[in-house]
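With one protein chain withheld, the remaining protein chains of the complex are depicted in position.
Right after this comes chain A.
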Amino acid sequence: MTQVPESTVFDADIHAKATEIIGRYPEARSALLPMLHLVQSVQGYVSQEGISFCAEKLDLTDAEVSAVATFYTMYKRKPCGEHLVSVCTNTLCAAMGGDAIYKKLQDHLGENGTPLGHEETAGTPGETGSITLEHAECLAACDLAPVLQVNYEYFDNQTEQSAVELVDALRKGERPQPTRGASLTDLKSVELQLAGFFPEDEQFATDVDGPSAAEETLRGAKLAQERGWVAPAMRDEETR
């Protein structure tokens, strides 16, 4: 077995957390996805050290880890800002104004007339108020379109103006309350949660336990109930 070389990036706590993650699975390599979130929680992106760290912990090669890290869009390969702003530009949101919001934010956050590109950062990565912008595929909130997320927390029913106000607030170091779900923290803290480590305070628990369905989400179900509509029963195996 090769030992993990002493790393200047990942401290003893991260090594311990890695061990904990690996312990959750019967096969070490199953731990790769949360492990990548773990290294991302330290550096705000998956660096080469992060890749080697995972590879050594899980007895994989750097290439195998790179394959996974480059496949999933949630793993960032360049240092990110304090916040990650994801604008849904999938079909429904796009039609409802998502494309326009994304374009607006690109122009608004860009400098010297150059719009900010996908996965580019306004401000200095890691510093307070810095924002990495991305366009995203369906965020599973089509009923509330157009939506965007900050660090994967929802801001529903957005307009160009509300989006600009939101990023301006973030740039100033403020943390506006998302439409639903937990309060805003920063990308690195959320990455730690994605790795399976949650804050223990009560506020967090109430935040995430709160209702996540909105008026719009339930509108169809309510209507069906009022009118006595039911889905046709599943046809059983007669077709076989």
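Everything below uses one rule, namely that a contact is a pair of C-beta atoms (placed from the backbone, for glycine too) under 8 Å apart; a residue touches a chain by one contact, two chains touch by 3 or more; residues count from 1.
Definition applied: contacts and distances are computed from a predicted model.
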For the chain omitted from this view, which of "Heme chaperone HemW", "Sarcosine oxidase subunit delta", "OB-fold domain-containing protein" or "NADH-quinone oxidoreductase" is its UniProt protein name?
"NADH-quinone oxidoreductase"
In the complete assembly, which of A:48, A:91 or A:159 touches the absent chain?
A:48
Of A:24, A:78 or A:118, the one touching the omitted chain in the full complex:
A:78
Chain A positions in touch with the non-displayed chain are 1-3, 5-6, 9, 43, 45, 47-49, 51-52, 55, 60-67, 69-71, 73, 77-79
